[in-house]
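Only one protein chain is missing; all other protein chains are in place.
Just so it is clear, A, B and C label the chains in written order, and each chain counts residues from 1 on its own.
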Amino acid sequence: MFGLVGRAVESLYYVCVGLWTVAKHTGRAPITKEFPDTMPDLPGAFRGRLALAVNPETSEHLCISCRQCERVCPDKCIDITAHKSPETGKLELIDFKIDHGLCMFCGLCTEVCPTTCIINTNDFEMSDYSREALIYDLKKLTLTQDESAHYFSKKYLPIPKPKPKPAPKPAAAAAKPADGVAAPAKPAPPAAKPAEGAAAAKSAPAATDKPAGDAAATKPTAEKKADDSKDSEKEKAAPEPSAAEGKAEPDKTEG
Amino acid sequence: MSEEKATDKPAQESLSAGPFGQFLLEHGIPSTRLADSCGVETIELEEKHLEGAMKRFRNSAEVALDLLIAVSGVDSPETFDSVYHLWSYSNSNELVVKVRVPKSSVAAGQLPTVTSLTPFWSAANWHERESYDLVGIRYVGHPYLRRILNPWDWEGHPLRRDYKQVVDALNDKNPHSFR
Amino acid sequence: MNPAVFEIGKFARLTVIWLSIIFGAVWAACWAVGVFAPALINASGMPTETASLASEVLRALVPVVAVAVFIPINAMFMVLCERRALALFTVRKGPNRVGPDGLLQTAADAVKLLFKEDITPHGADAVMFTAAPIIFFAPSIIGVLPLLAAASGNHELFRSVNLPTGIFYVLAIASIPVVGIVMGGWASNNKYSLVGALRSAAQAISYEIPLVLSIVAVCLMAGTLDVVKIADQQKDSLLSWNIFGGGALLPYVNLVVAGLQGNNEQVQAIMQHFQAQPLGPFAAVLMVVCCIIFFGIYITGACAEVNRIPFDLPEAESELVSGYNTEYSGIKFAIFFLAEFTNLFVVCSIASIMFLGGGHAPLPGLEQGFTEMLGGILKQLPGSKEIFSPGWLINSLVNPSTVSQAFWIILKTYSLVIFAILIRATLPRFRIDQLMAFGWKRLIPLSLILLIALTYLRELV
Partner (left out) sequence: MAPEKIEALTSTRLKTDEMIINMGPQHPATHGVLRLLLTLDGEFVKHVEPVVGHLHRAQEWQGQNRTWFQYQALIDRVDYLSGMFTSWAMARAAEKVDGCQVPLRGEYMRVIVSEMNRITSHLLWLGTYGIDLGAMFGFPFYPFREREKLLDLLEAISGQRMMFNYIRIGGVQSEAPPGWFAKVSEFVKEFPDRVDEYEAILTNNPIFIKRTKGVGILKKQLALDYGVTGPSLRASGVPLDLRKTKPYSVYDRLKFEVPIHEGDGDTFDRYVLRVKEMRESNEILRQCLEQIPGGTADELRERRKACNSCGKADCSNCGGDLMIMAKKQNAGLRIKAGEGFDAIESPRGILGCYIISTGGDTAYRFKWRNPSFCNLAALPDLLIDHPIADIMAIFGSIDVILPDVDR
């Protein structure tokens, strides 16, 4: 009988201890972060959306089209289009696509990148209305100079040296071959994709016939050829000359 | 650590029986010593000796290999292996036992068979089911040999080298896949 | 400022705003129906007989209007209050997006639930399935009625619902909801629901007994079943509350007070009283202990009755998915939800009326002082006799004693509700057999023994 009473009292005591411990928490500051109002303080190492950095000092694009990231990606979500510049004999980047719908943010591409071009930003709000919208192209991926500087300092990355030869920027370089210089025996394009060979043969005449540097003229063919319809839509939506040039580019290259 | 040994061993002639091989010989069970896996003695047993050998390993006081860590099915180039990793609760003994069923001896449409260890170790139950499911080794004497990780009506054994992946209609139609 | 204090402040603000909305709305509705409309009819120049009949009908409607307005808003507030209080206990902020400070969160939830598809599962008994939430919900509306009289200090508008056997009626009504649960569980055509419903039936039957016994003990001390009378008996002060023995300790406290004041005559008189009953002090202390334990039993039984943790087995989420309401969605689920919180409110208000002195202040001067002060202010108003003058309006709207009583009963009831939330934040759940064992082997014998002891002690004090 007394044992029972004792146990009851003991139980009641421990229940009260528990209640008191919970009640004590009322006096503590809440740990909730009100997300859209206060953004989380993310560490530099955070693996968010992928982006391509430019040199924070000279604003030149850091990508050297080495395709390391494309090779290492476990999800195969990176797609690089590049060609070998006929002038400098160096690889030049034409387009860089990352499908963030496939990406699993493992960060392997950023580790293998020799120029710290591809980096994980702190951005994690990428929700969109279609899966296609998650495919980011070069323009969407490339960071501004300020953003690059921000991430370089946040990630403690050494500022890269400017590229040894002051190579012209991709857009400028793109304009060059179109100046009718396309003739000098175009070395086989970077044969990363077997399909490119076939495409090259087809488009060769078209490329040589085109009036040099006439963006407007090259555009229709480019559109016709573009196997990816949505890409061409994008180009139409952005009628600025640089974009048109960019589009004319693969056409030429493959030719 | 035993990295050096591990890399050197394959070159050696591994005919001399190791301590566990000796132990088995004392009980009249022949075994073949294979290349050590990272310094852990690895022996090959014939399927008919498996049961007896395991019983002795488990029950002997000094060997006491009483913890069946894992049963792995391996589709080797020539054979189907059923690999048993044995540990001990009470000492630091380790042993790898392999039962290799030559592919030539498996009739077409049949599965290689190995004796089940479930009567000795309940632990072997799910491991063997898994091995059956993924590699397709039939464990004779298993009480409930049924697919465990794949759906019950799955066809084929996915971890076999000759397994053809079923085309996934969903991923095939994936509009945004680059490849 | 310390963010924790800030959060508590927000919680308090939210509570005050919501409570004033609830009770303001209820009172405004009652006043409109019970005072203003009859006055309008009288003034309209109708034949006297018709007019008096119409006013009579309207007055009789007042309690119904009060309950109909009160229950949905109150349940909405309680859900919000529960979520915010749980957030406070778990160092979070709780709902804070809908409306200022999340004030309208539950209103938004209610709207959402209203617009959700109302699904009747395949193979369910559609009639029973629909009737179950109604049967579950109706008793909580009906059961509140007698409490209104006690809570409003027997206000003339609510006098009609003051039954002489009020508490008996409330308890009888309170045992109906389990029928709804069993119906819902059975009609859902779902094994989890069925198990939940059967558990609920078993639980409700076993825990009703200690619950009723603890109420019986109070009635025994009070000598009546009338809730208004029970509440009125506790009006003196904290010590006359039933939880403290219903005034058993009063003489002793009076003795001490008199001793401190040096009032010898009084001391003598009290001492003489004691000599007549030498066992008195001892019995009084024991009686207080008994009453406190009864209060504990009542709270335990009430938690079980309204399926709150640690007795929420009928809807044990980790075992039975959601128990009897697994298959319910939309408005039917909302009704279950509403009823659950209303039931909690009802048992808490029963506790505050039966044990904690109803609408009476814990200290003697408090209530009277407030009433007099407010009455004084009201008397100052000009033209309070003419009908429809501002003075009349305010005078008929504000009744000092009702305001005071309502304030205290709200305070007490919601303190109990927050205590129930604290329990919910802390305790794990019983297992069904342990629950039954606890009910039948511990609570029922304990309450029976205490009831006998109390009967005896009452004679000795």
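To be clear about the criterion, contacts are C-beta pairs under 8 Å (C-beta built on N, C-alpha and C of every residue); 3 or more make two chains touch, one makes a residue touch a chain.
If you're wondering where the values come from, they're calculated on a predicted model, not measured in any experiment.
Taking every chain of the complex into account, the chain not shown here touches A, B, C. Across C:Ser55, C:Ser188, C:Thr371 or C:Thr426, the single residue that touches the chain missing here is C:Thr426.
The hidden chain makes contact, of the residues C:Thr90, C:Thr224, C:Gln266 or C:Asn395, with C:Thr90. Among C:Arg13, C:Arg97, C:Lys112 or C:Lys191, only C:Lys191 touches the chain that is left out of the view. Considering the complete assembly, chain C touches the hidden chain via residues 86, 89-92, 191-192, 195, 309-310, 312-313, 316-322, 424-434.
Those residues of chain A that touch the chain absent from the view are 10-11, 14-15, 17-18, 21-22, 25, 31, 42-47, 68, 71-74, 104-108, 111-112, 120, 156. Residue positions on chain B in contact with the hidden chain: 1-4, 6-7, 10, 35, 37-38, 40, 66-70, 72, 74-75, 83, 85, 89, 92, 96, 121-123, 125-127, 130, 134, 147-151, 158-159, in rising order.
By definition in this document, only the chains that are shown with their structure count from here on.
This structure's chain pair with the greatest number of C-beta contacts is A-C. For the pair chain B and chain C, the distance between C-alpha centroids works out to 68 Å. Remark: chain A and chain C have CA centroids separated by 61 Å (rounded to whole angstrom).
For the pair chain A and chain B, the distance between C-alpha centroids works out to 44 Å. Taken in their complex, chain A has these residues touching chain C: 8, 15, 18-19, 21-23, 25-32, 34. Per the touch definition, chain C reaches chain A in the complex via residues 2-5, 7-8, 87-93, 96, 422-423, 425-427, 442.
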